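In what follows, a structure is listed as structure tokens, so that the remarks can point back to it.
The other protein chains are all here in position, but one chain of the complex has been omitted.
Presenting chain A:
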């Protein structure tokens, strides 16, 4: 089966959602949607056997073969892992959303259409082998994310968050497209596999570093790395199922996927290793530091997601070291990255769902108002506890295993001898350790401030109670996985992680079984990671207990120095500044715009004529002037003069009609019946239109124009007249290429089955022109209708967002 088509299955399903939602109100639309990810998940599971053997599957659908652009679904260990995450977590999130979103109050039709659109886009990103179609799907994820964040579009915060996320991720996406095109130039292909195969020649190419930085910009904006992470906290305005799905488990990991996918190409570069590892660690530290400051449950999770994404990013960077030093101590990093990616999806997904449940059942997400919910919501508490402890890196949960491997990899960086790592490498484990301490603190902060302690005296907006069973299914499944993975890490490693690692490091491994990583919870007392973890627990525990004393430290940073205020002022400046700039020349008078257009046309055309020395007059090729022609020309000139001198608009309109008719007569004289006919009818209709509109126009003498303006007008009018005359004369006198008319004469009957060349040109030879022209005509008609029917107020609010 052509499984590339399966990428489009969710979009296809999306077409039926609005009908299902409208027709079948009794059943929650989510139940129908649920089928899609479940089926896809089951189908993609069947690929595990192939990828476990180090194999891959390819399915191709041509799109624009002439440009080398196609839809290629390339499933190897890495793509498969992501596809399973997308469909698996997708299924759980849809199930959760069925209970989260009320079928009577919410616009489920919109919600599920966007969600399915996202699912297709995301599958496309992780399976595309062609970078151009990858880019297409990449931007589609940004757009669907925009729509989902803005789902409650009546709220200001939602619209703001949606716009912010789109601005930042689309900016990154465009940078990435630039990088892809540079790669395409270097490799002569858009296929990732072929690029990887030819990548050895890229190093040292003048575009190499530029392409690297551009692609990393795409990855960093999408994966919310420092300093682009600022969109993620604002994206939390989306409904919680969306936050759990897009903004923690899948979309934000697209950047990680991209880094992993391009590791074989860029790992040779020092810049890559430094940037990916460095920015990753910085993000890890920054995110964990600021997570403790937050008071909104989802904001805490947002910052923790930022921080965890940084952690995985730094591991991907550290994993690239193996390209240069193939030693056992470095081989953990890539395994740890993929392993933690899976673990993060499980524990963070469940935590988001719990945050949603708390919000749903108590009516608030403000951690200062919450507390003591443990006895009321025991199941939610248990799930939150498991998730948080895993996030903090404690046994017996999967986060412990990957956290240990993370520390181990960071310690190993010290032993890397190239690229100044020998001197600076020691910073990495230190930052990693400090960030882990803060991770520990916010994990405890999240779960215990919400569920433990005393109930707050102030009543909550809603009477809290345990969530309905259906809503708990998904988080409980995820929490179960958190525990199960701790006990069978090597099974997960063999099925999912190692095939993915092999896909990232094809230069090193020929088969997944060659990856000699064995995960174990206990490494003996001598292992430094153990003591680092113990340190984290002790210091983190102490800091958590004294949290109320030092949390105020965060207020020291003034708001105007934050990245958010930088973003706000940039946006504000560009909006206002551009408005001011365009006001200078946009007067709102068509007359002014026509002046710009005509002045520009005549200046450029005359300049080109003279620079290229293109002005030629060949008197011999002129036709003879007949008496009719002379008379007609005199009439034409008289009519034009009358247009200019007429005191009333009515007179001007009628004489303009006369101008048109005499032009039509010229067409008759020169034997162009089609043109003459069209010109005649056009003239009739446009005079009628003019007569209709002219009663709305101001009086002719009311222009308020000065004498000097009239002089400028006269110069420009003269200029355009001279331009047209010169162009007409020279184009008649010389032909740069042979005329196409002979071709038309030869083929009009045989190829096009017609007799009238003019009409055949319109409908066949140059049918595209006609198609677009009638489209423009239709748009103009609808535009006039809209302008007149809506009658927008002249001075509307310049800021359309308010």
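Convention: a residue touches a chain if its C-beta (ideal position, glycine included) is under 8 Å from a C-beta of that chain, and two chains touch if they have at least 3 such contacts; residues count from 1.
As a working rule, contacts and distances are computed from a predicted model.
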From "Sn-glycerol-3-phosphate ABC transporter ATP-binding protein UgpC", "MoaD/ThiS family protein clustered with threonine synthase", "Sulfur-oxidizing protein SoxZ" or "Na(+)/H(+) antiporter subunit B", the hidden chain's UniProt protein name: "Na(+)/H(+) antiporter subunit B"
Hidden-chain contact residue, picked from the options A:27, A:430 or A:688: A:688
Residue, one of A:185, A:491, A:740 or A:774, that touches the chain absent here: A:774
Among A:48, A:543, A:635 or A:762, residue touching the chain not depicted: A:762
Residues belonging to chain A that touch the chain removed from view: 673-674, 677-678, 681-682, 684-685, 688-689, 692-693, 696, 752-756, 758-760, 762-764, 767-768, 770-771, 774-775, 777-778, 780-782, 784-785, 788-789
